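If you scroll down you'll find the structure; I have some questions about it.
Excluded from the complex is one protein chain; the other protein chains are retained at their positions.
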Amino acid sequence: MPDILIVLSNLSSSSSILAILGGICGGLVVGFLPGLTSNMAIALLLPVTFVMPPIPALLMLVSVYASSIYAGSFSAILLHTPGTSASAATVLDGFVLTRRGESNKALRIATFSSMVGGAVSALALLLLAPPLSRISLLFGPAEYFFVAVFGLSVVGSLSSGSVAKGLLSGALGLLFSTVGLDLDSGYPRFCFGFNGLHAGLAFVPAVIGLFSMAQVLVMAESSHKSIRRVDAPGGLKWRVFPRLSEIRKIKTTVLRSSFIGVLLGILPGVGADISSWVSYNEAKRFSKKPERFGKGAIEGIAASETANNANTGGAMIPMLTLGIPGSPSAAVLMGALVIQGLVPGHQIFESHGDIIYTVIIGFFLANILMGFIGMYATRYLSHITALPNYMLIPVIVLFSVVGSYSLDHSMFSVVTMLSFGFLGFLMRKIGMPPAPMILGLILGPFAETGFRQALILSQGDLLSYLFKSPISLILIVLTILSMATTVWLNFRKGRKPLLAGQESKEE
Amino acid sequence: MKTHWIDRGVAFFIAGVCIWLYVLARAFPMGGDLFPRFALAVIIVLCAMMFVQTFPGKSKSSAESAPVIQRRDIARPYLLFGLCLLYVLLMVLIGYLAGSVLTALLLLPALGAKSKPVYLMITAGVILFIYLFFSRFLMVQLPVGLMFV
Partner (left out) sequence: MKKFVLAFVSLAFLTVGPYVPAAAADWPSKPVKLIVAYGPGGGTDITARLLAQGLEKVTGKPFVVVNITGGAGWTGWAAIANANPDGYTIGYLNIPNMYMGYLDPRLKRAENIESFTLIMNHVVDPCVWTVRADSPYKTLKDLIGAIKKSPGKFSIATHGNGGDDHLAYLDMKRITGIEMNVIHNNSTALSRSQLLGGHVDILGANVSEVFQNHQSRDMIVLGVMDEKRSPFLPDVPTFKEHGYDAQWASTRGIGAPAGLPDAIVQSLTEALARVIESPEHQAKAKQLGLGLKVIPEAEYKITIKSYEQHIKTLMGW
């Protein structure tokens, strides 16, 4: 461990402070706009860092990473438009609060949770990087398969109306995830001769479509109303910090979700979106009043937002210690490290300790600072919910289209986004929830590759290969528990039909 | 009940498409066919479930999905979607800026916007902002339009 004074003097230099503040502000904008992903933002800044000294360069990139994931919640809460795909789960409860005029409450919970989640992950990165990265190595194909199955067990509980419709939505998501070239055989599956489909149905446009475009179409039905139906009970007073009573309500959720976020973050390929869905479901499962989820439960917002920010630090753990990035954004960060001459590996903490510790502590500070800047910005931003729909609709359409386009510079993504938008709209008309479809789309490839790799590696004895590791067993138990709770919840809901699915239809 | 018929129709439609896809999936190379076939089979079963659930008395969930009849413009979303498709076409043909402005000028009246400041704000303000922000700052090369190339 290098001298703490060196780290502090590194951090307090004007270039470091500027890098963090600039990174946060840039990240907030990118995160707020749908379609602009955090790894796109980091990649865009990468050439800028070529000519910068290592400390400000890396500080800027990690600040962008943290704040862009955080700012995805703004548009999710205010406009039903997840700014980053990782904030899709935040929509479920955050937007309900916005309609009730309580966007401030939703935003301060999201901010608080993101700050804690990010800060915890920074601490994990600082203190627990080597052991945690070893844990990530225990996850092989079988374990990935069970992580995916566990994630998919959420599907049943995400449907507020008919369970069959929720499950159907999830299964359709799985089916959509198989479109495109098969990695193993190179065979074009369900492409119907369209070369554009070889890439598969892109995930980010699908999320933008199912959430923001579908919402816009629904809003068009009553174009002279506005999103905010009523003003907040407490007037328009802006609170930056959550109330003590609120913190008490979400504290276990935040802790659990931080853990889930960091743990899933260290797994390569398992991104912030999966973390947020899994932790949303866990929060719901452990809740005493799970029926409130999806109807403005602050625990739901807290779960999703804590986990996606906790994922950021988690993803950097194997990147720093093993050179294995835990997320696409961490991969770009690794590129930045290498260009600066910092070679990832367990020795990096000794050979470049002063830089690495400065960056980690800077990352911690960025996670705290972004909350204050974010709460200041959203104070003004949240007024957009009072605008009439006929003004918001064109703006959201314009941003969704250009956001999808800029993902890979192709109209194909725009068409994908619009198609999913229309599909999502029709699904809402028949009471089919979009969230399970998103889960099916993200987790489908994990389940499939995990299973097929296990099939190959097991050399004929699949069952013993799948069940041999303790991690698999833990995941199986969790999956069964999760499914059992869903069944039980539905049973309970069946007896209290008045409580269930009332507000969800009132769009 | 009308919604029951919609649900039944949807279930039949999805199941029909999936049976067709299932036949296609059988031609996939070994290993690559497993997962699609699994997903398709699950979908077909779920469609059957959804179909069974539409018969009243058995479940309450379908009853609660009956849309509340309110004074809404039911046709407008479809109009909006059509305009979005037109927007894509326009962008390909005449480029981002002109396409966006034209679409906005069609979209706003379609949504019932009347005040001129709104038109000005959306067309000049938002579109120009997006154009400058994405093309200059984020280095996204927005479509120029086939007519200009």
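Note that the chains are named A and B in the order they appear, and that numbering of residues resets to 1 at the start of each chain.
Following the convention adopted for this analysis, a residue touches a chain if its C-beta (ideal position, glycine included) is under 8 Å from a C-beta of that chain, and two chains touch if they have at least 3 such contacts.
Remember, it's a predicted structure, so these values are computed and weren't measured experimentally.
Of the options A:Leu18, A:Leu137 or A:Val477, the residue whose C-beta touches the omitted chain is A:Leu137.
Contact with the chain not shown here comes from a single listed residue; of A:Gly22, A:Pro53 or A:Pro328, that residue is A:Pro328.
Summarising the interface, chain B meets the missing chain with residues 95, 97-98, 100-102, 105, 116, 119, 123-124, 131, 139, 141, 144-145, 148-149. Those residues of chain A that touch the chain absent from the view are 39-40, 42-44, 46-47, 50, 136-141, 180-188, 193, 195-196, 198-200, 202, 268-269, 318, 322-326, 328-329, 331-335, 338-339, 341, 343-347, 408-410, 412, 449, 453, 456-457, 459.
Please note the rule applied: only the chains that are shown with their structure count from here on.
Rounded to whole angstrom units, the spacing between the C-alpha centres of chain A and chain B is 22. Within the complex formed with chain B, the residues of chain A that make contact are 36, 44, 161-165, 167-168, 171-172, 174-175, 178, 182, 184-185, 187, 189-190, 213, 216-218, 220-224, 389-391, 393-395, 397-399, 401-402, 405-406, 409, 411, 414-415, 418, 421-422, 425, 429-431, 444, 447-448, 451-452, 455, 494, 497, 500-502, 505-506. Note for the complex: chain B touches chain A at residues 3, 6-7, 10, 14, 18, 21, 24-25, 28-32, 34-36, 39-40, 42-43, 46-47, 49-50, 53, 59-62, 64-65, 67-68, 72-74, 76-77, 79-81, 84-85, 87-88, 91-92, 96, 100, 104, 107-108, 111-113, 118, 121-122, 126-127, 130, 134, 138-143.
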